[in-house]
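For this depiction, one protein chain was excluded, whereas all remaining protein chains were kept in their positions.
Letters A, B and C mark the chains as written, and numbering starts fresh at 1 in each.
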Amino acid sequence: MTTLREAGGSFLWFREPAFNGVAISYLCDRVVYTGHSRFQRIDIIDTRLHGRVLFLDGVGQSAERDEFIYHELLVHPAMFSHPNPESVLIVGGAEGATLREVLRHETVKRAVMVDIDGELIEICKKYLPQWNSGSFEDPRAEVVVGDGRKFVEETDEKFDVIIVDLSDPLEDSPAVYLFTREFYTLLRDHLKDASGCVVVQGEGVSPQENTLHVRMVKTLEAVFPVVRPIIYSLHSFHRPDSHILATLQKDWQPEMPARRLEKAGMNLKFLSPEVMKAVFAVPPYLKQAYE
Amino acid sequence: MTTLREAGGSFLWFREPAFNGVAISYLCDRVVYTGHSRFQRIDIIDTRLHGRVLFLDGVGQSAERDEFIYHELLVHPAMFSHPNPESVLIVGGAEGATLREVLRHETVKRAVMVDIDGELIEICKKYLPQWNSGSFEDPRAEVVVGDGRKFVEETDEKFDVIIVDLSDPLEDSPAVYLFTREFYTLLRDHLKDASGCVVVQGEGVSPQENTLHVRMVKTLEAVFPVVRPIIYSLHSFHRPDSHILATLQKDWQPEMPARRLEKAGMNLKFLSPEVMKAVFAVPPYLKQAYE
Amino acid sequence: MTTLREAGGSFLWFREPAFNGVAISYLCDRVVYTGHSRFQRIDIIDTRLHGRVLFLDGVGQSAERDEFIYHELLVHPAMFSHPNPESVLIVGGAEGATLREVLRHETVKRAVMVDIDGELIEICKKYLPQWNSGSFEDPRAEVVVGDGRKFVEETDEKFDVIIVDLSDPLEDSPAVYLFTREFYTLLRDHLKDASGCVVVQGEGVSPQENTLHVRMVKTLEAVFPVVRPIIYSLHSFHRPDSHILATLQKDWQPEMPARRLEKAGMNLKFLSPEVMKAVFAVPPYLKQAYE
Partner (left out) sequence: MTTLREAGGSFLWFREPAFNGVAISYLCDRVVYTGHSRFQRIDIIDTRLHGRVLFLDGVGQSAERDEFIYHELLVHPAMFSHPNPESVLIVGGAEGATLREVLRHETVKRAVMVDIDGELIEICKKYLPQWNSGSFEDPRAEVVVGDGRKFVEETDEKFDVIIVDLSDPLEDSPAVYLFTREFYTLLRDHLKDASGCVVVQGEGVSPQENTLHVRMVKTLEAVFPVVRPIIYSLHSFHRPDSHILATLQKDWQPEMPARRLEKAGMNLKFLSPEVMKAVFAVPPYLKQAYE
């Protein structure tokens, strides 16, 4: 019987819903917070492997030990693609880490973050201080609690860079209608000029699971002249993943953000000028999937 | 009660041992093979997400839907780093997919594969035909059933490229003593000349889990003048991963294999000349870990 | 990290749907059969603890190592409650084990088993031979593939004992409409005379989970003068469970089947005359739930 004996102490597990036939269970050291906001179930767990993790409706959003990869790649390729980003709109991003990375750019004069879930923002402030690192207190930042789409529809303000930092568009999530051609057109029309850049969380890109990503790329290509995936992998997401950069600059090249990053001398943990170019390299199997 | 109801049909799961505090469970459509060889437990399962998967001692080794990524990256960066690879040694590689990729190089006159587990080779031949794709029948191939280290110790033959395709060096696995300085020195001494290249499976590279990878890089650096990680991510491995290239060519640059791949016009699914350069880009957090 | 190491070999698990907030996972030694009949998903698994287990729509139905408890208790209390059971109707019971126990009574001249799932019957014959033990070949047995309710509605035949051996009345199961007052009335009207007995699988009786059981008892009490739970526990069901005996004999007492069992000298593995009386003892918390 002893051959069946499991290790001492591995009892409490957070089991993500297995939408795709793989169930990921996280060994929990501590349940930091569990509750429901008006919009979603929120769990914050100290996990053994990934450190503190934020789960929304049971799905991991970002993890203490590798959120820097997600957020550096969401923010800096877009920001460094723009010659002089002064005004930035973030749709979603309740944790405050996207805002944190945006504000590292000294060119930025104004960063507006619109997230529908005000309770989530407060919970993240309280339990995930590493994520925002004080960015909510920056005088350049404005936080709006409200529906991101409605905000864009109603505002006359235009932006240099727009960053869409949303959870997966699951059927019941508040984010589902933010993945449409109409919404992307709305974003394009709120870019200040022909240097404008948009970046969105771009979903999985593995050979197994890229349908949603490919659909997003194609939807964006109907609206923007240049659309380029940013490919990366996060241990805490347990799959190859992506963001998608869309810009009005017809002559955009990966060398442009790489060169600007080098010049800025910004000290990043995942991105270097060399890595900046590398993340835009698309494997042939994925290129084929776009055709 | 209905809110707790789970989906119909998701009953049979293959649960990998959770060494690191994350347990991965694969929904099984069919158990193709379960048994023990002299060396290890072998399971071949048709999983919902990854297609057919080979597990050794419960740990996923390669999966139908993305094994091409693993094997292209293990073989071609090394092969294209050599100006004219005629003789190749593969240590491990029972599935036959490493041999398959090696034999795509027309320069190759002789490829010797040494795997300790003859039963596993036969089982892979029978149940994983996609992996070898007939490579075992190629007249240039020789398969030796035996201890890889002992083979290298005893042979006088030297090779242009040596590929080490082994499972994780878990305590009880047959592979554990193949990750030492002594073994790497042995490999170096069996390279034919100063163009010689070695490549090994390089373990995880996430911020969470890179200790073993870093130790391997450092061990290899004690033996070879140039050691470069090849960074990739496989959905079926559920984490950022790596191979490690080590070569005697002191002037080696990523552009070299990229250019040769372009010239060869080899039609790969993951690697293009652009991707060949990208996989050698090392994020700063990992560079720091090497210091 | 080694403290997290799990035991070798415990990889393949059959996970029952966790309708009630407890998930039971069975370590699998072998998947014997997996498929779908017209009515339900069928899995037959060699489990480590319970031996071979039949699962319908993911829920364990009976297990090699303790099915005798379930079937002895379903059949013999009812059969020995009747002074001379000659004709028996079994509704459900595809595995053949209920029929097996019925045919041990030498008084029986005719036993009709009606199960809607003919494919399931054939699969059980093939993979669960212990369950039927040749009872399908007994000349006294007649097997009808068809809807149990419809069979009872349409037949003029009457029976001494009627045994309802159905899976849980889950929403989507074929059995759901066989737990109603109308159906129980139909059964009563097909009993031959005032000695007639009906027995049904009676669901869980724990303090945690007895709603369905209590509802069944009350529904039966609206139709029969005497209704008595038979309380037992099966390791492979992982909870306290029950059958329910309903009879037209107004003076029925537990001593009656106990005495007849003693006289018959039938060699059972779970039931003795003493145990026959004991299974009718109802704990106060459950008596209260009936009020």
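The criterion applied here is as follows: a contact is a pair of C-beta atoms (placed from the backbone, for glycine too) under 8 Å apart; a residue touches a chain by one contact, two chains touch by 3 or more.
Just so it is clear, the structure is predicted and the values come from calculations on it, not from any experiment.
When the full complex is taken into account, the listed residue touching the unshown chain is A:17, out of A:17, A:83, A:134 or A:225.
Only one of B:27, B:200 or B:244 touches the chain withheld from this view, namely B:27. Although one chain is not shown, part of subunit A still touches it, namely residues 1-2, 4-6, 8-21, 25, 28, 30-31, 34, 41, 43, 55, 57-58, 171-172. Panel shows subunit C; residues 10, 13, 18, 20-27, 47-51, 65-66, 68-69, 204, 206-209, 233-236, 238-240, 268-272, 274-275, 277-279, 281-285 of it touch the chain omitted from the view.
Everything that follows uses one rule, which is that only the chains that are shown with their structure count from here on.
Centre-to-centre spacing of subunit A and subunit B amounts to 31 Å, using the average Cα coordinate of each chain. Rounded to whole angstrom, the centroid-to-centroid distance between subunit A and subunit C, based on C-alpha atoms, equals 54 Å.
In subunit C, the residues touching two or more other chains are 4-6, 8-10.
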